[in-house]
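Before I ask anything, here is the structure I am working with.
All protein chains but one are shown in place.
Now for subunit A:
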Amino acid sequence: MEPNKEEQQQQQVAAQKAEFDPSEIEYVIYGGEHHLPLIMNLVDQELSEPYSIFTYRYFVYLWPNLSFLAFHRGKCVGTVVCKMGEHRTTYRGYIAMLVVINSYRGRGIATELVTRSIKVMMESGCEEVTLEAEVTNKGALALYGRLGFIRAKRLFRYYLNGVDAFRLKLLFPIPEINPVLSMIAESDEIHTHDQIPQQEGQDLQQGSG
């Protein structure tokens, strides 16, 4: 699955940045079928991989709590689509798509969107979060780096355009072995639940879309 390509057209972007105050951006959790066309338009516009409507539905129907949209004055300007489930021996979150339209980039919208998803994953008992990003996508790599993701692997010619990808991974602290951290986490009102929700379609291999 292909993540964002924020840097791709950066030169063009500089000229046409939208004027707005960050407080004007409204973040909304996925609310139903009426959000689907908004997400699809955004992804179709910004990402090259062709996804059928079933791909979107797979994610937003099974994990509506992990998908968020960002609105500016009623216009959808960004979205994040994720999933979570068992992967081998771990319970793992996966960020499938992250898009912010060009003129709204560089203002923390993507960070806010993805942070919201990661928080839900953490609260739902995920041990780690993964995604793939093109090695040339510096914007995305920096964004995820700031959030604590490491570049765990390089995937040779992962995309059909011949570009390599990095598999990025974020490991959450394990409370038992790191009491200091879990205290910090609790003070931030982040809780981990013992109950792991049962989900369908738990194959976390690369959503095949």
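The rule is short, and it goes like this: a contact is a pair of C-beta atoms (placed from the backbone, for glycine too) under 8 Å apart; a residue touches a chain by one contact, two chains touch by 3 or more; residues count from 1.
Quick note on the criterion: contacts and distances are computed from a predicted model.
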>> There's a gap in the complex where one chain should be. From "Aldehyde dehydrogenase", "N-alpha-acetyltransferase 35, NatC auxiliary subunit", "Vacuolar protein-sorting-associated protein 25" or "Os06g0137500 protein", what does UniProt name that chain?
In response: "N-alpha-acetyltransferase 35, NatC auxiliary subunit"
> Of A:Leu66, A:Ile101, A:Ile118 or A:Leu131, which one is in contact with the hidden chain?
Replying inline: A:Ile118
> Residues of subunit A in contact with the chain that isn't shown?
Replying inline: 33, 36, 50, 52-55, 57-58, 61-62, 115, 118, 122, 135, 138, 145-148, 150-157, 160, 162, 164, 166, 169-173, 178, 181, 200-201, 203, 207-209
